[in-house]
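Note that this complex is displayed minus one protein chain, with the remaining chains in position.
The block that comes next holds chain A.
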């Protein structure tokens, strides 16, 4: 139960409409916890310093917007939506060169953040969602939601149970309209891929996609491209095998990139899955503040799933000294949870993630995954057999 201290009682309510948050001098002096809504309508609790950081972040978002507009002015609108180099085989050499230059500019630019107004368009195009949608008839999503209306499955029952438990208190998500919209997206997807059906965690991912994308249909396609192309496969299937693989790859990466931390945590018998399960399944949406999460997603949709490792490693790296002085598994989890909840400045995290972790290619990560898969499958198989024999005993 993170952050349920009595400080909450002292919380001051801030109106969401106020663009710049101005904590009172009293709040400053008393070092009170204040409650306010962030850019995406989430209620945030933090101290006065956190409020100031968020104000700075808003200003940086505005500045970053100006950079994007300036580039549009010089390179033409939608320059970033041009085919990537690999697809443009038949392009002339000069065009190839400009495409390459654009790709380099774009990578750097995206790591610095996509302005919120451009996110729907850029995510949709760069993630491959647009392409995925273009391969089926225009009416696909409408037909799907109509066809599954009123159907009851274990997945729909679980979805109904989880709707009110998805970011409760959010100004739009936690309304009848928000619930109904999120339900259509999740139920629709559970029928599109019955191997996945519905897995807890997807509710958070889909909810945040709904807040960013302009339409629920686009949110649906973003969810589809994430699960089918961006993330490792089988991340959300019944035994979460893909997620197990990612945890093992992550454990090895931690040992390689942050050996001091890994050695210490091993001695405490701390297993990374205690914190990383939530990170990998909710793609940080339940752990990091919203703008920080979306900045991670900006890069995720352009550079792929390896980004999740960069970010997860960065969180450990940022707290190296504290972590190696921790004595218990509980302390470790507390440090990491507190850190993620308060990462209001996305650049603080992303700078570490991309400048201090060292490069990791998608290729090496794929090899790591291949290496871990047999062990994961064997372990899951063993568990299944154990539980099956239990069922036989009962008969």
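Please note the rule applied: a residue touches a chain if its C-beta (ideal position, glycine included) is under 8 Å from a C-beta of that chain, and two chains touch if they have at least 3 such contacts; residues count from 1.
Rule of thumb we're sticking to: contacts and distances are computed from a predicted model.
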Candidate names "Ras-related protein RABB1b", "MIP18 family-like domain-containing protein", "LSM complex subunit LSm2" or "DNA primase large subunit"; UniProt protein name, chain not shown: "Ras-related protein RABB1b"
Chain not shown: contacting residue from A:168, A:259 or A:358: A:168
Residue of A:130, A:255, A:333 or A:360 in touch with the missing chain, whole complex considered: A:333
Omitted-chain contact residue, chosen from A:238, A:263 or A:362: A:238
Absent chain, residues of chain A that touch it: 1-2, 4-5, 158, 161-162, 164-168, 199-201, 203-204, 236-240, 243-244, 247, 269-271, 273-275, 277-279, 281-282, 286-287, 327-331, 333-334, 380, 383, 386-387, 390, 394
